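What you see is the complex with one protein chain gone and the rest in place.
Moving on, here comes subunit A:
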Amino acid sequence: MIPGPFEYHRPTTIADAVKLLCDFGDDARPLAGGHSLIPMMKLRLATPSHLIDLQALEALKGIRREAESIVIGPMTTQHELLSSQIISKSLPILHEAALVIADPQVRYRGTIGGNIANGDPGNDMPALMMTLDATYRLVGTDETREVSVRDYYQGAYFTALEPGEIMTAITIPVPPVGHGYAYEKLKRKIGDYATAAAAVILTMSDGKVATCSIGLTNLSETALLAEDAAQLVIGTALDDATLKKASAAAEAIMSPAADGRGPVEYRKHVGGVMVARALKRAASVAV
């Protein structure tokens, strides 16, 4: 649990950071809160020769409202998300989800960017971002791209982020006032990745689901958007038969790995249970 040798860099501008990442290419890794990369380095599963610390980049921090969107700097910590009035008012599901990420110590250091950028399927925020239909701003030496979250995740630890690019902003459209939301996460203990988790954002009209989106955590190589399941519940009052169908539709797209959290069969089953429970709870808080 001792990392190999590396050079430490602490750029103060985005341009410098991008340049360092470009210059060193595959030998460099950006460092956000350090809660994914540092453990990997201690196990020597990651052995970057250059560590580009993003802590000094003030431009990557903060939460603000821009028209009908919330813009979050990727270096914003989970703790800052939890403390933000903007988040708890406009994106309460993020508040709820951040509370079930690891423990307070980790949340003081761990950032939302670190959680979403590297494509770790165990992390909670990617499924939230999918459910909320976020857009990531990626800055490279030559161009700045806005990439939809739904195009970002390509496989476990594979994303649309090109070598030499840094994520600089996360833009989330604000869901309608009175929307229902829930993040149901089953985990073995505090600090663990989800055995299965489901995020739901929905709106209700006359007791029936008007719009719905469902995201799934740690049930495949990437976070998933359960589109069929979401489609199935629209226009219904979430009766038991519909919930059952929605769970089954969600389970159909899951392909979790068997691990200490349980065999595949179990993880899919509880994935379905989380979907049904999140739908019900989201509907109960919608107005």
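Here is the rule we use: contacts are C-beta pairs under 8 Å (C-beta built on N, C-alpha and C of every residue); 3 or more make two chains touch, one makes a residue touch a chain; residues count from 1.
Just so it is clear, contacts and distances are computed from a predicted model.
**Q** So which of "Chemotaxis protein CheW", "Carbon monoxide dehydrogenase large chain", "Lipocalin-like protein" or "Cytochrome c-type biogenesis protein" is the UniProt name of the chain that got left out?
**A** "Carbon monoxide dehydrogenase large chain"
**Q** With the missing chain put back, one of A:16, A:192 or A:227 would touch it. Which one?
**A** Of the candidates A:16, A:192 or A:227, A:192 is in touch with the missing chain.
**Q** Tell me where the left-out chain touches subunit A, residue by residue.
**A** Subunit A touches the chain not shown through residues 1-5, 44, 103, 186, 188-193, 195, 259-263, 266-267, 269-270, 273.
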